[in-house]
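Note that this complex is displayed minus one protein chain, with the remaining chains in position.
So, chain A:
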Amino acid sequence: MVSLPSFLFVSFILFLAGIVVMIARKNVIAILLGIELILNAAALNFVAYTRFINNNLEGHIIALFIIVIAAAEAAVGLAIVIRFYQIRESIHIDDATQLQS
């Protein structure tokens, strides 16, 4: 029987991997992937807690919401990336300097 700490450990690894990707990679798409990883870590937490503590479906519903929001967020983020690429011809994060005064 797989216990709750195993789920939390996986989730933590995922979250850490997301953070590392987000901070270390300069590619905007990779950063978006890192964000997906963090969201998935959160969703995994919800599912794990609802399975072992509440034993109902509320966590699953929130996990579904998170997946939808992550899809929408990924769509918006990719749209910005495309637009950014059209202007700068690059998707390197340090080229996004227009908001810097």
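Rule of thumb we're sticking to: contacts are C-beta pairs under 8 Å (C-beta built on N, C-alpha and C of every residue); 3 or more make two chains touch, one makes a residue touch a chain; residues count from 1.
Note that contacts and distances are computed from a predicted model.
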> Of the options "Probable tRNA sulfurtransferase", "NADH-quinone oxidoreductase subunit L", "RNA polymerase sigma factor" or "Insulinase family protein", which is the UniProt protein name for the chain that has been left out of view?
Replying inline: "NADH-quinone oxidoreductase subunit L"
>> Among A:Leu8, A:Met22, A:Ile62 or A:Ile91, exactly one should touch the missing chain; which is it?
In response: A:Met22
>> Tell me which of A:Val10, A:Leu33, A:Val81 or A:Ala96 is the one touching the absent chain.
In response: A:Ala96
>> Suppose we count only contacts with the excluded chain; which residues of chain A make the list?
In response: 19, 22-23, 26, 31, 93-94, 96-97, 99-100
